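Pasting a structure here, questions to come.
Entry: chain A
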Amino acid sequence: MIIIVSLLVLAMLVAAVAALIYRDLLSAVIASCLVSLLASILFFFLQAPDVAMAEASIGAALVTAIFVIAIRRTKRYEE
Partner candidate 1 sequence: MRATVGLILLAVIGVGVGISLLAIPFGAPKTEIGDYYIENAREDTGATNVVTSVVVGYRAFDTLGEVTVLFVAALGLGAVLATAGGKRGRSGVEPASLILSAGNIFLFPLILLFGAYIFTHGHLTPGGGFQGGAVIASAFLLVYLSSPGKRINESGATLTESVSGLVFVAIGLLGLTYGTHYFLANFLPKGTLNTLFSAGIIPVIYCAIGLKVGSELAGVVDNLMEETE
Partner candidate 2 sequence: MTEKVGRTAPRARDIIHLLLVLFITWLMLTSSLHWQEVTMGAFLSLVLALFLARSYGRLGLPPLSLIRVWRLGVYFLVLFAEIVKANIDVAYRVLHPRLPINPGIVVITTELSQDVAKVLLANSITLTPGTFTLDIQGDKLLIHWINVKSEDTAEATRLIAGRFEKHLKAVFA
């Protein structure tokens, strides 16, 4: 159990670092979506199903969609 949790935390931090280093904003947004998704699994392990649901439906789905719409209206690459 603790090994699974550690791997999930590691994957979450790797995704966050990926969001930091990608120059392509669309890839960075997908990486931050992955952070939210893994965080929602960790919330579930922490016995917080309400928060896990909110994070999965709001953090992973709606926020990503809003980011993608905003990127479509501006520029995709960071110069």
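The candidates came about this way: all candidates are chains of the complex that A comes from, given by their letters.
Quick note on the criterion: a residue touches a chain if its C-beta (ideal position, glycine included) is under 8 Å from a C-beta of that chain, and two chains touch if they have at least 3 such contacts; residues count from 1.
Please read these numbers as outputs of a predicted model, since none were measured by experiment.
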| item | value |
| --- | --- |
| Touching partner of chain A in this complex, picked from 1 or 2 | 1 |
| Candidate 1 contact footprint on chain A (complex, rising order) | 48-50, 52-54, 57-58, 61-62, 65-66, 69-70, 73 |
